[in-house]
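Here the complex is missing a single protein chain, while all its other protein chains stay put.
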Amino acid sequence: MGISASSSPFGRRVRLAVVGGGGNALIGPVHRIAARLDDRFEICAGVLSSDPARSVTEAARLHIARGYPDVATMIVEEARRTDGIDAVAIMTPNDSHYEAAATALDAGLDVICDKPITNDVDSAADLVRRARSRGLVFCLTHNYSGYPMVREARAAIAAGEIGPLRVVHVAYVQGSLGTRVEDLPDAMSSRLKWRLDPMKGGLSHVLGDIGTHAHQLLSFISSQRIEAVLADVGAALPGRTTHDTASIILRLEGGARGVMFVTKAATGAENALSLEAYGEAGGVTWQQASPNELRVLRNNRPAELRTRGLPTLHPLARRATRLPPGHPEAFLEAFANIYTDFADLVAARRSGQPADPLASVAPDALAGADGLAFIDACIESTRTQTWAKVRQIS
Amino acid sequence: MGISASSSPFGRRVRLAVVGGGGNALIGPVHRIAARLDDRFEICAGVLSSDPARSVTEAARLHIARGYPDVATMIVEEARRTDGIDAVAIMTPNDSHYEAAATALDAGLDVICDKPITNDVDSAADLVRRARSRGLVFCLTHNYSGYPMVREARAAIAAGEIGPLRVVHVAYVQGSLGTRVEDLPDAMSSRLKWRLDPMKGGLSHVLGDIGTHAHQLLSFISSQRIEAVLADVGAALPGRTTHDTASIILRLEGGARGVMFVTKAATGAENALSLEAYGEAGGVTWQQASPNELRVLRNNRPAELRTRGLPTLHPLARRATRLPPGHPEAFLEAFANIYTDFADLVAARRSGQPADPLASVAPDALAGADGLAFIDACIESTRTQTWAKVRQIS
Amino acid sequence: MGISASSSPFGRRVRLAVVGGGGNALIGPVHRIAARLDDRFEICAGVLSSDPARSVTEAARLHIARGYPDVATMIVEEARRTDGIDAVAIMTPNDSHYEAAATALDAGLDVICDKPITNDVDSAADLVRRARSRGLVFCLTHNYSGYPMVREARAAIAAGEIGPLRVVHVAYVQGSLGTRVEDLPDAMSSRLKWRLDPMKGGLSHVLGDIGTHAHQLLSFISSQRIEAVLADVGAALPGRTTHDTASIILRLEGGARGVMFVTKAATGAENALSLEAYGEAGGVTWQQASPNELRVLRNNRPAELRTRGLPTLHPLARRATRLPPGHPEAFLEAFANIYTDFADLVAARRSGQPADPLASVAPDALAGADGLAFIDACIESTRTQTWAKVRQIS
Partner (left out) sequence: MGISASSSPFGRRVRLAVVGGGGNALIGPVHRIAARLDDRFEICAGVLSSDPARSVTEAARLHIARGYPDVATMIVEEARRTDGIDAVAIMTPNDSHYEAAATALDAGLDVICDKPITNDVDSAADLVRRARSRGLVFCLTHNYSGYPMVREARAAIAAGEIGPLRVVHVAYVQGSLGTRVEDLPDAMSSRLKWRLDPMKGGLSHVLGDIGTHAHQLLSFISSQRIEAVLADVGAALPGRTTHDTASIILRLEGGARGVMFVTKAATGAENALSLEAYGEAGGVTWQQASPNELRVLRNNRPAELRTRGLPTLHPLARRATRLPPGHPEAFLEAFANIYTDFADLVAARRSGQPADPLASVAPDALAGADGLAFIDACIESTRTQTWAKVRQIS
């Protein structure tokens, strides 16, 4: 067991405040489970609602010691305590990420934030600069890159096992917008409503919500940025104004080509995320539906079925593993891996020790800004009907 | 999300003490993760080692507030506190389960215990009586019955969806003893040593370690006991004294027939647990390698692929689910489901409220005693080379 | 058993001549197996080589009664016999399809031809006209549309089972050009050489060789044409002049959008052809690696696993089936289905009876011309870097 066996250089759990996730939020419980899983955090404070009274009630309901009316107050109050928070976890709707994150960073707190980082590149780039200038940790919960076998893919490609990358194919296929949910009375939960609202959920719902995952995953396994896109983003359902489908032809900085297909209009599809990457010497394929397995292919030879937990995997994959082979881990464990990376990075920073390079692969603010630049390029390409370069944030 | 949304009638987390799981124990971290996952427990005390000083150190390392030298002391001390423990979780080697469990039950504490419950039927039956006489909760972590789609299988069969059960086929195939691990110098970790020692690990290693899982799983999905067996239990590797393989022909109380095949000598197999059950109207098949899916079969019609998280599943399966379809849950979540069942049962008992019938399916002491009676029958059948009846504990 | 049970209205087997397929040709044996499988043809003549003597020898080796030096001679000689050929099967390199096909059609013979039909749209459109004007049968061996479960997909979509089509995703991923086969001495067999030569193999190797399959398959299951493309066709391997990879964004005539990804540079991939199509009411997914199964998806309900041979399938799928469920059929049987369709169509035409509408779905010359128009549009789009309309042949 890799991750849970790692002894923290910090000597205690990271004291974490949550921002958001109260009420019937979908992603809040996921963040809190992920934070609890490896016992590296103590969730001791939070802003669970914009209604001050409700924030306190929700905190109590969730066994969180201190509920605050807002982020600013929380930061001030916690700073006064000897056992005040070390870090902030943000899981509010997209349009409020920026303010909470900037406030926390400015107060010298490390931040872990739900994706997409913000709704526009400039504010994301601003967070990159703020975190960097103060040397703070900023992790983004692109949870799919927490899967051990996705990390094995990254390590295998980085080690040259498949040779120079030439062809990629990423598909992220969901069905939640396959029917006209927006037309049904009461059909849209409040959760769905803010997501489909461009002001809150971002310019392109499908790209912001799941396209950024696909983008980050491809960058993550290839250790490359996407350079240019030829895209068609829009609504598959006639009359819909929200983007539900994005077809994207890609060029990576190393010259690899391929496609990314992202849709929420695939009626009946659950959450089918799949990756293929091929180099001159071999290929790797992975599907989230069978997350404990990575296939490594070579021409004219049997494929290799690498399974999570094997001692022959790369350290990056072994570290992200709790259980032996045949005892499957899944979505929540992958999500928890990002949190545990964050715990390691925070502990290292606060202890003045060098960060574990294996934890440093966790998606950061720059990955978030890159994702938004990618969205911008896809939208521009759709408008101009020709190739668009992706702005390279630095 | 089912399970985590359930609001406890109890109003607070269950205060839990752990017995065992210190040092490099394999199963200890799994129990603690399972207890933490849904935030229904506060692990506040423990006996982490038989060495008193080490018990305290280990408790501190694991962020457990109070480390005790032994179970008896812990119980006395905790009883004096206003915030003392409600329940005890036992995860020591098999041969010490009985004493810890009996002590806790006698002190009026609810118990959750690793499987097998004990190493012999009589002591198990004794625990059944102790728990029952005091009306206490006793759960056994037969974690595979925590999988939502295993629960769907149980609910579907109970609802008559496949008609009267006729044929069953269960296989639990592992490879850890496929090579001669016992002959290699240093090859056996201390973990493996106690397991292969009949005095500590039980008379039949393969049956105690994984056969009891297969047995419980079959009883669980069929809601039936196994009545008689025709078995061949022994070592597949020549010269080995430890049982590594059990071939068992079964007769269920309702007349169904079939086989159970359990081995740890299948070199290269990881943890391949599969279930098939067929009635006159249809069948169900499930494999732990794809735990989020249950196939429901009918003659001359397309099979139905039921996936975890679907709103059309039986309440028993929906309750055991945290994430939407396509966001896989796995081993740790299934294990956590047993813990959360336990939390619900403890909270109900302590609140004087009726227990949730959906939580009451959690494996109990009687399931544990049944498992040991099954082992006895398999060993007897092997010796006599003919059918043996399974003693029915009540 | 569907197909083999169909009694021909013709009363005898179709007398078939083969053109090509001698020597070590790859596809020749496949055509001949397909023609033999259902015993609907008697292969009694052939042009097996451009060398007259060798043509005769090869015919004898292959148990073909009459070997001829060239197509023209064969047609003249056979016309003189009372037991002369009814039809011609063409399996030569792409650049010679046209002449052989035109000659046969002009002689009033039905034709079955390997794909792509020709190397350019105009010659293909010419064959469309020749066949049509004489009322002759022309089948193109787009064998993947012979798979029973692909036919089930077509029938299901046509019957409205998934509602109006909105999203499609087709991938055809091979690895044969993933390494630099063209640089190795002797690495390229003569088979590969003509294929990579644009004059013989067509302007775009990857599109002609496998892209036309993907295109036909999508048109086949959707019963729609592709209207416009935004494409990037080229070589994934630096320095290569042959097209090995095509990324294509699609717009179908009914408004559906999606992508087609076709590559031969995916090192280690074998022949991974997959289809997904989603409408407002549901979706279908199929993969050639598991050809006997079609998944039919619906939001919030279990998927349906339709398997070849089930009595509940559409007649179109049942007719294309020989064996009961669980007795898998595969590539050769699918290929044979095209041949058996052809036999039915020829028998009907020669008997003056109406053709079985289930046989009439077999790919024809128009499907071939459409495929070439699609290639042209992809190449044009690549050049202009913007959308290109696909010429609609009629």
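Which chain is which? They are A, B and C, in the order written, and residues in each are numbered from 1.
As a working rule, a residue touches a chain if its C-beta (ideal position, glycine included) is under 8 Å from a C-beta of that chain, and two chains touch if they have at least 3 such contacts.
Fair warning: this is a prediction, and the values are worked out from it, not measured in the lab.
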Option touching the unshown chain, where B:T73, B:N299, B:Q353 or B:Q392 are the choices: B:N299
Touching the absent chain when the full complex is considered, from A:A25, A:A281 or A:A303: A:A303
Residue ranges of chain C at the interface with the undisplayed chain: 1, 4, 13, 26, 29-30, 32-33, 36-39, 62-63, 174, 269-272, 288-292, 307, 309, 322-333
Hidden partner chain, residues of chain A it touches: 295-296, 300-307, 310-312
Positions on chain B where the hidden chain makes contact: 162-163, 166-167, 169, 171, 173, 175-176, 178-180, 230-232, 234, 236-238, 245, 247, 249-250, 255-259, 261, 263, 265-269, 276, 278-283, 296-299, 301, 303, 385-387
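By our rule, only the chains that are shown with their structure count from here on.
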Most central chain, Cα average position: A
Chain A-chain C separation of Cα centroids, rounded to whole Å: 43
Where chain B and chain C are represented by their mean Cα positions, the distance between them in whole Å: 54
Residues of chain C engaged with two or more neighbouring chains: 296, 301, 303
